[in-house]
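Complex shown without one protein chain; remaining protein chains in place.
Let's look at chain A:
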Amino acid sequence: MTVGHHMDDVDSSTSLSPFPKQQQQNSSLSTTQFDSPMAADPESSGGPPPLRRRAPRCVLLLRHPPHFTLIDRPLPDGFRFLKPWESPLPFDDFLASDDVRSAEAILTSQGVPVTADMLRRLPAVRLVLTTSAGLNHIDLAECRRRGVAVAGAGEVYSEEVADLAIGLLIDVLRKVSAGDRYVRRGSWSSEGEFALGSKLGGKRAGVVGLGRIGLEVAKRLEAFGCTVSYNSRKKKPYVLYPFYSDVRELATNCDVLVICCGLNEQTHHMINREVLLALGKEGVIVNIGRGSIIDEKEMVQLLVQGELGGAGLDVFENEPKVPEELLALDNVVLSPHTAVFTTESLSELCDLVVGNLEAFFSDKPLLSPVLDE
C-alpha cells in the first residue's frame, strides 16, 4: 500500500503550525504546494492573489482508498491528505489537532463512518466525499443540518453493478456455477446429464429500488424477456413499469426479486420472512444492495427448508462472514462484494474523486453531488 505521494512527503517535513500563520508568510514558503500560479510567480503583477484557497487543500482521509491502490494509481497531486493511521496520536486526539481541524473535506469509503460527532469536531468541513455509491455510513441528516455537501460515486458503478445482478440471476436460474462444479469434479462423465434449470424468459421480475442501478437492471431484464415491476420510496412519474408501494405485494406478484436500493432506517430488514415467503418456493432473490436490507437469518432458514427457490448474493450482513448453511447449497451463488470492482469502474471512480476534489476546492459545482430525492 505504498502510494504515499511526494506531496505528502513535503507536507510531513514542514512544520505542523496552523495554516493561517503560513499564509501570512513569504510566498516563497511551500509555494510548490499551491495550485495558484500567481502565488508562485515572482513576476506577477503584485496584486493580491485570487481569493481562491491558497492554503494547502486539506482532506481528512479516513482510510486509504483501495480503489487507487488496486489500479496502481497514486493519490492526486495538489491536496494534503491527513491520514490518521500515520499519526502517533489516538484517533480522537488526531481529530482535535490543529491540522485536522482545518480540514475542509473528508474522503471516506464504504464501511468507514462519518458520524455526527466527527462532523461536530471538524467545523471547517464542507464536503464529505465517498468512493462508494452507498451512503449508509454517512450521517446525512447531520450533513444537511450543517450545510455540508456530500458526493459519492455517482453513476460510475451503475452498469457494473447491474451487470453483476444479471450475471448472478442467470447463474442461479441456469445453475452456471453449479454446472461448472459438476464438470470440474468429473460428474458429467460419471453421473450423466446435469439437472435442468429454469428459463429466464417470461419470468416476472421485481426491482426493489429504481434508482440509477435499478433502472440499468430493469433495462437488461427486459432484453431477456422478463416483465419488470418495481417498488421504490415513491412512484416514479416517468417510468412505465408497474409500481407496487408494498414490497410484499411486489414479491407476491414476482418470480424474481432484485434488491437495488440503498440501506437506511426504512430499508433495514425490509426483505423479511413475509416477503420471502411471498416470493415463494420457486422464487429467486438477488442482492447487490447491502446485506442488511434482507433479514439474513430468515433467508438462510427459508433456503435451507426449501421455502425459497434460490439466491444470488453479493452482499451479506457481516462481511466477510457468510452463513455456513449457504456454503452447502447448490441453488445459491455467493459473491464477495465485488459488484464495483472492475478495472474500468475503478479508473472512472478515481477520476471522479479527483474531479470532485478539484471542483470543490475551486468553488465549482461538484461532479456527483448527492441530491435529496
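What to note about this one:
Assume a residue touches a chain if its C-beta (ideal position, glycine included) is under 8 Å from a C-beta of that chain, and two chains touch if they have at least 3 such contacts; residues count from 1.
The rule we apply is simple: contacts and distances are computed from a predicted model.
One chain of the complex is hidden; its UniProt record names it "Hydroxyphenylpyruvate reductase", one of "Small ribosomal subunit protein mS29", "Insulin-induced gene protein", "Hydroxyphenylpyruvate reductase" or "BRCA1 associated ATM activator 1".
Checked against the hidden chain, the listed residues A:Thr115, A:Ser245 or A:Thr338 yield one contact partner: A:Thr338. Contact with the chain that does not appear here is found for just one residue of A:Val112, A:Val176 or A:Ala359, A:Val176.
Contact with the chain not shown here comes from a single listed residue; of A:Leu119, A:Val148, A:Leu215 or A:Val322, that residue is A:Val322. Where chain A meets the chain that is not shown, the touching residues are 66, 70-71, 159-160, 162-164, 166-168, 170-171, 173-177, 179-184, 188-189, 192-194, 196-202, 219-220, 222-225, 319-322, 327, 333-338, 341-346.
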